[in-house]
Every structure is written in structure tokens, then in C-alpha cells.
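This report refers to the structure that appears directly beneath it.
Of the protein chains in this complex, one is absent; all others appear in place.
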Amino acid sequence: MKISYREALREALRDALASDPRVFLMGEDVGRYGGSYAVSKGLLEAFGPERVRDTPLSELGFVGAGVGAALGGMRPIVEVMTVNFSLLAMDQIVNGAAALRHMSGGQLHVPLVIRMATGAGRQLAAQHSHSFEGWYAHVPGLRVLAPATIADARGMLEPALACPDPVILFEHVRLYNLEGELGDDPSAWRCDIRSAAMRRAGDAVTIIAYGGGLLRALEAADQLAGEGIEAEVIDLRVLRPLDTPTLLGSVRKTHRAVVVDEGWKSGSLSAEIVARLMEGAFYDLDAPVGRVCSEEVPMPYALPLEEAALPQPGKIVAAVRTLLGKT
Amino acid sequence: MKISYREALREALRDALASDPRVFLMGEDVGRYGGSYAVSKGLLEAFGPERVRDTPLSELGFVGAGVGAALGGMRPIVEVMTVNFSLLAMDQIVNGAAALRHMSGGQLHVPLVIRMATGAGRQLAAQHSHSFEGWYAHVPGLRVLAPATIADARGMLEPALACPDPVILFEHVRLYNLEGELGDDPSAWRCDIRSAAMRRAGDAVTIIAYGGGLLRALEAADQLAGEGIEAEVIDLRVLRPLDTPTLLGSVRKTHRAVVVDEGWKSGSLSAEIVARLMEGAFYDLDAPVGRVCSEEVPMPYALPLEEAALPQPGKIVAAVRTLLGKT
Amino acid sequence: MSLGPVPYDKTSSQALLADMLRIRRLEEAAAEWYGAGKIRGYLHLYIGEEAVAAGAMPCFHEGDDVVATYREHGHALMRGVPMNAIMAEMFGKALGCSRGRGGSMHLFDAGRRFFGGNAIVGGGLPLAVGLALAAQLQHEARVVACFFGEGAVAEGAFHESMNLAALWKLPVLFCCENNLYAMGTALARSESQTDLCVKAESYQVPALRADGMDVVSVRETTQQALARMRAGGGPAFVEYRTYRFRAHSMFDPELYRDRKEVEAWKERGPIHTFSARLKAEGKLTEEEFLALDARAMAEVAAAVAFADAAPFEPVSELGRDVVAQEEP
Partner (left out) sequence: MSLGPVPYDKTSSQALLADMLRIRRLEEAAAEWYGAGKIRGYLHLYIGEEAVAAGAMPCFHEGDDVVATYREHGHALMRGVPMNAIMAEMFGKALGCSRGRGGSMHLFDAGRRFFGGNAIVGGGLPLAVGLALAAQLQHEARVVACFFGEGAVAEGAFHESMNLAALWKLPVLFCCENNLYAMGTALARSESQTDLCVKAESYQVPALRADGMDVVSVRETTQQALARMRAGGGPAFVEYRTYRFRAHSMFDPELYRDRKEVEAWKERGPIHTFSARLKAEGKLTEEEFLALDARAMAEVAAAVAFADAAPFEPVSELGRDVVAQEEP
């Protein structure tokens, strides 16, 4: 069955709402509008306005309300329309959701899922193109997910809701229209939310990517294969906690790595990946780990500039070639 | 003349207010209360309530107002009481101050200085002990400073105000009471806001630190010297843009490095430093760069737990010993 | 409070009408070129709401400051930003008013004190407060026009900004364009108190209400609010009751409102009601109307040609204007 990333997310929401009365979805325009990226389209009609709840434009307020509702015994799914607006709610996530278990000495916990769209590539300019996955992945107490495949879009919500701690789930805007085959049986998408996944095997170099970067990494790998370079592609999937063993395992085999990250280079998640490889595989590395990230500019609107600012397959290929001394 | 870090900051503010009528200071309790860390004590009396302006508890609002006032031709200094509360204002900093020059195609610029206290070590627990310097250092369009010495506390404000772009200035809470000698002549504190500084020369290892970590790094270096290990200590001073050449220069000499960072390890600024050393000095390194950071827990209140969570001189010493194979 | 019609002369009446036509035609072209892929990203049309920008903007002086939202083509144009520069910006070109960096949501013109173009709902309000604070500290008489939608009223930024402006008696005119919807969210599903003037007054900010479909009501009300402000009265608030005829953005399937409701509002469309009135008052003939409209369309066509021909900025310039060129 062909299904889009968007539909996969929607079916996962539908399952969650159907199977657990404690689950509800809330956010700006998730109901009558159908979701700003149409993910929740049709769910209002199926589950009613109490459980598919439109909120006013009050990111701090309704994210905090999600934290409170989780404390009160519900299993809220809060949609923050995009990561850009999540800055307004950051305090409730960092000082509330992430900290309450610890601050209360383990008495409380916050079983909350926050979904948000992330990333650039749609010419939405500086205030609508952020990639702050790395910031959330910095915060103890949170679990951070980045489904990059249709199966993960379909499968990650269930374990996220089962997780007793707050989970941030990033949906990349460039993936919503992605289509692919997915079986009808839950085994086709059942997954854990602790492991990275090898998406392509190879021995010449490890390309590490996540979210919107995965497809570009795979594209680069295909190009490289044409030149006889077999790249192993690892999809991080879970950005916190990082599955370091899988990364190290691959790099110990390939001895070279490139990290792809749509965040601005300095201080992006890619830096942490490099640091982990330094710490765990320094003596296995034949060359410094490369990074292909966004240029350090607020995202420009104009198409050529935006394309130049983002990590593209060509840049990944070039980075791998440099690593292999093939320039 | 003996002067404290707090007094040095205050004298810098006093100079700024006295010398430029466009400068004003605004923030919660900067006036009548005297500043929550007493930095601005006495300035209300000297400059009046228009220029030393108490604000309501509205971080988003008054930080945004600082951005607007800068656009309107003023040179605002906004005090956000602590970095913890700056999460509430993050949107105005990231989507406003940092982005306006670029989004407007270079027409606008935001000559704004935002001061905030940062760091842990005073048993203020999970919501009052954050170190988010690294997050701000991730954002293009900002300049980020971390004075770690009395001279820098005295000297950094002037070039920050002269900078046509928004500057975030982090004052570490453990340093306010620090005292030291500082000459009366401006040459004693005049400084740039683009270079790191070598605070101690050595050849065995480079210890890279900033803000509240510097003194601990120096303490560790003293201990190590007792064992015959001469550590070079670099104070980053400027967290964005990073002065990579100075770091690389030192590491090419010592071949080993440890980064000290009070942020939670994963995704902290230390990761970026490691990545830069990987990229620029991989073949000069004799061992993987070490990191001494905060443990990945919301900061606990109890003294023994807080102390265990923070980077301490002993841990730095241990990390250096490990690097040198002396365990 | 009576806002009855004021006798405008023929010239000034026709100028108001011409402005509304210029906005309308500009946006229709933008929609068309969006469809053709020349304009991308988000495009939020103001069609139906033209009376607000056309009526309000001329009340502000050259030295005043203007802050707007992502639905700001009309405001930029009324502020005097050349249509060429606006269209080129939407096309992402180097001759755009933000050099192609901003696009539709981020029109800027520093010379005209047009401070954008903000895509964060509520994000412009604190900026406006700060601009007004600067004016106050500089002892200058300028005021700040701050436009935003009724959806922004729910944001914390609204609350903090209203309070700061009122507390410090800052010259901000909060211009709330109440088009009844924030994307798909109707006002009553967003505010426990739907009378926005009552909300404004709770900050001790005087509030007026204008018929946002009537350019004269807009103009009179804005002037009235400004008169009080310019006399040193601190901030004021105007609610413009209006309606957007088009979808929220080019992606909106409009599931949340009834076509009938849209049709009913269209009957109150600001352009045809005003031109009908002018005709009835003998200040406009059909020929004059067509001439005005033709002039607007010609201006738009020229702007499109300009925008299309203009170059993109070279990719080598990507890193420009992130920070100042000179090292501090």
C-alpha cells in the first residue's frame, strides 16, 4: 500500500486516539483547519473537538497545559505548529516537562508527546526555517525523535506515548509529501525509540544523518556508489539519547565519517556526533570527521540562496571525496 | 586598586551611561532593588529612572522592546536577570535581534547588549542553574561574550556597545564576588571582543575553558604543575564567533586538549570545540580531546549532589591525567 | 462617538480608491505568479482588507515608524515602498526591498521607517514598544503604527506589550486587524472575551472601533486615535473589523468557514462599496474608475516585468549581512 509520510503520521494519531481514551491532540488549527500541514485532517470529525482540540495562539500556555494534563493523568499529544514557534514555549518544555521528574525527587513524571514540524527548504525564510532539534537533544529529561522514513512516521508515536517521559517528535517539512510502500501489518512499522538504524551498508565511509538529511545522504551515497565508493548510511532516528554504539560500530568498520545536519554548523547536533566519535573511535579514524551543515546565515528566501545555504547531496559527496583524498 | 567582578561590571555600566546619551539600562529590578545581583546598585541614583529602568516581569516584552529601541536609534543594555528566564525571551532574540539585519537585506541592524547571569554552584536547583551559553553561541547574527576575569568584566561592555550587532554578555554567578587588582587606567581593561586569551602557558596539554570554568581550569593547572605537568589554559572569552586559530595554535603545540564546559555534556559548546579541533588539528592530536562538563541531570539542590554534577578541578585534573596515560 | 462620513473632495476620495485598487491588483498578480512558481514560500493575501491599510497608513507621518506582519503587502505599498521593490522581493530578487532575503513575509524599508514584515504572530508588538520607547527617550514626537491580526491577541506578547506601552505611556497605535479568523480559528474559539476593545481597555489603553470595510471609517477612526496620542496621551488601540476574502495562505483548503459567510462579506467589499458611494456622491464616474484601475494594473504589470527581469543575488553573496562587515 502506498502511503505518504503525512498519512503515516495521521494513521498513527488515529490509532493512538482510538486505542487510549487518555490520549488527546491539541494545538493551533489541528481541528477545523485540518492541521497546518494537514497531518490531522479528518481527525476532528472522527474524534470530536474535545480530543482534537484547537487552541488559541498561545504556545507557552498550551504547551504548559499539555505538561499539566500529563501530570493530571492524560496522555496529551501537543502539536506546536513548527519548531520556530516552539521558542515561545521553551520555558515550559525545559523548566517544566524536562525537569519535573527530577525536581520532585522522582514523584512526578510527564508522559507528554510534543510534535513539531522542522526544517527548511520551502523558501519560508529566516523565521520559518529553523532546525533546533539539537537544542532539544541537549536537555536531560527529554527524549527526542526524528522520523525520517515512512515506517518511522507510522511507528514512532506508539512507543513515544508509552514512554513515561516527555518526548519531542520532529517531523521534517520536506518529508510530508514523501510516498512509499508500507505493509498493513503493524510489524511493518513497529519500532523502538532508542536505536539508530543503518539505512545502507557500506565500507568506505559512514554518513550519519537524521530527519530531512537522510534522503540527501542516501542520494549522495548512490552517487558515490557510481564512483565505486560504498558509503554506509546511518539514520540517527533518536536524537536523545544518542545511540553511540551503533555510530562507533560503523565507524570502526569504515574508519571515516561525515555528519549531515541541517542545523547551523557551529553548535549543531553534528558537533556532538563528532565529539562522540572523537571520544570513542579516535584511534579508528583515518581522517577527521567531516560535517555538512547549514551555512551560518538566517535562512534567505530566494531559491538559489536557500539551496546554497542547505546541506545538499553534492556537498555530501564532496565532503566524502575530500575525506578519501579524492579531490 | 582591589575591585570585584561585580564592581567592574558596574563601573563599565557607569562609564557607558555617562558617555553616551543613547545608552540606557533596562530590566527587572535593575533600579530600586539595585539589581538582583547588585550589579547596577547606585546607578538609578546616578542616572535616574528613565535611563535605569525597572521593567515588569515580562521577559519577552522588554527584550523585544530592547530590540525595537535599538532599531529606533538607542543603545539599550537589557538585563535579563538570569539565563534561565531568557528562555521566555528566546523568540525575540533569535527571530528578532539576530535575524533582522539579514531578513531586511542589510538595511537594519540591532545594536543591543543583553546581559544575563548564568551558571550553577549556588544551590539554586533545576530551574535556576542553567548554562545556555552554547545555545546562544549557535545563532548567526549574535555575538556572545563570557567575561571570566575582572579585566574583561570591566572592559567588554564598551566594545559590545560599539558593536553594531546584538551582543549577549554572560556574567557567571560564581564570579560576582571575585576580587582582584585592576589599575585605574583604561589600558588595564581595554580589550577586543573577537579573541580568546591564553591565561597560562604550558606545553603538556591545552585546557580550554570559559566563564565560570576558567578559575577551575586554572586551579587544575596549578595542581597539575605540582605533578610536573604544565598545562596551557585558554579562556575562550568570545563564544561566538569562536577564535579557532588561537585554539588550534595551542593544540598544535601541546597535542592534547581538555575542554571544560558547565553545560550538560551532550550538545554543549564543548562539542563544537571538539569538532573544531577535529577539523583543524586532527593530525596534531596525540589523544582524543577530553571533555569535563556538567552531568546530564537537572541541577539538584543538595550540596553534595550539585558539586558532583558540576565540572570541578579534580575532574579536570583526572581528565588530563587520563589523556597523558597517567591513571 | 460618531464616525459619520466626512466630506472628502473628489481628488482625495479618488486617491483612497486608487490605493485600494493598487493593493488589490498587486495581490492578484502575486497570486497569479505564485501559481506560476515565480513567487514561493508563504504568500498571505490581504484581499478584502485593503481599506485598513489604505485608510490608516496616510494618517501617519513620514517620521513615524511602522511595524507590520506577514500579511503586509498593502502596508508596505501604502507606506510608499515602490511596487517594483515589493514585487521583486516576492520574486526573491536582488532588487527586492529586502534584497530577496525576506520574501513576501519580510518586506522592509529602513528609509521609510517600515520595520517589516514579521512572521512570528505577535512578534512585532514588542518591537513597536521599543521603537516608541526610543522616540520617548529622544524626546521626539514620532509615533509607532503597529499592525497585527486578532489572532495575536491571545499571545503573551500582546499582553506584555500592551502593558509596557500603557505603563510607560509610549506612543504606539495598536492597529488590530480583526478579520475574524486566525488561520482556521474563529475569534470565539480563541478568546474568552471577544470584544477586543474591552480587552485593550483592561490595560488602560483607550480603544476605538472602525468599520474595516469602509476606508473612510478607518481613516477617521485612526485620525481620532492619533490626535489623542500626538497630544501626548500614551498608546491607543483601534480594532478594524474586516474580513479576508481569500484563503489564509496559498495552502489553506478553507474547511473552517462557510462559502455563504464569505459571499456575504464580499458584498461589503471595500472597493466596490466605496466606488459605489463615490459615484452616488458624484465624485466618480465609471470611466474614471476604469482609468484608475487601468493605471493600477499597468503599475502592477510593470512591477512584474521589473521583478522578473531582475537578477537573483549571486550565491557568492550568501554570507552577507549576517553581522556587520567590519570587525568590532
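As written, the chains take the letters A, B and C, and residue 1 is the first residue of each chain.
The criterion applied here is as follows: a residue touches a chain if its C-beta (ideal position, glycine included) is under 8 Å from a C-beta of that chain, and two chains touch if they have at least 3 such contacts.
The shown structure was predicted, so the numbers you read here are calculated from the model rather than taken from an experiment.
Peer 1: Going by the touch rule at the top, give the shown chains the omitted chain contacts.
Peer 2: A, B, C
Peer 1: Pick from A:Phe62, A:Trp189, A:Tyr210 or A:Tyr301: which residue touches the chain that isn't shown?
Peer 2: Answering carefully, the residue with contact to the hidden chain is A:Phe62.
Peer 1: Hey, which of A:Pro164, A:Pro186, A:Pro245 or A:Gly314 is the one touching the hidden chain?
Peer 2: Of these options, the touching residue for the absent chain is A:Pro164.
Peer 1: List every residue of subunit B that touches the chain not included in the displayed model.
Peer 2: 28-29, 31-34, 36, 38, 54, 56-61, 84-85, 88, 122-128, 295-298, 300-305, 308-309
Peer 1: I need the residue numbers on subunit C that touch the omitted chain, in ascending order.
Peer 2: Given the touch definition above, subunit C has residues 154-160, 162-163, 166-167, 189-193, 198-199, 201-205 touching the missing chain.
Peer 1: Which positions on subunit A touch the chain that was left off?
Peer 2: On the side of subunit A, residues 24, 50-51, 55-56, 58, 60-74, 76, 91-92, 95-96, 100-109, 140-141, 143, 159, 162-165, 192-194 touch the unshown chain.
Note that only the chains that are shown with their structure count from here on.
Peer 1: Find me the chain with the mean Cα position closest to the mean of all the protein Cα atoms on display.
Peer 2: Chain closest to the assembly's C-alpha mean: A.
Peer 1: Tell me which chain's centre, taken as the mean of its C-alpha atoms, is farthest from subunit A.
Peer 2: Of all the other chains, the one whose centre lies farthest from subunit A is C.
Peer 1: Between subunit A and subunit B, what is the separation of their C-alpha centroids in Å?
Peer 2: That pair's centroid distance is 30 Å.
Peer 1: Between subunit B and subunit C, what's the gap in Å when you average each chain's C-alpha atoms?
Peer 2: Here the centre of subunit C sits 41 Å away from the centre of subunit B.
Peer 1: What are the residues of subunit B that contact at least two other chains?
Peer 2: Correct list: 60, 91, 95, 102-103, 140-141.
Peer 1: By residue number and range, which residues of subunit C touch two or more other chains?
Peer 2: Residues 98, 100-102, 106, 119-120, 123, 156, 322 of subunit C touch two or more partner chains.
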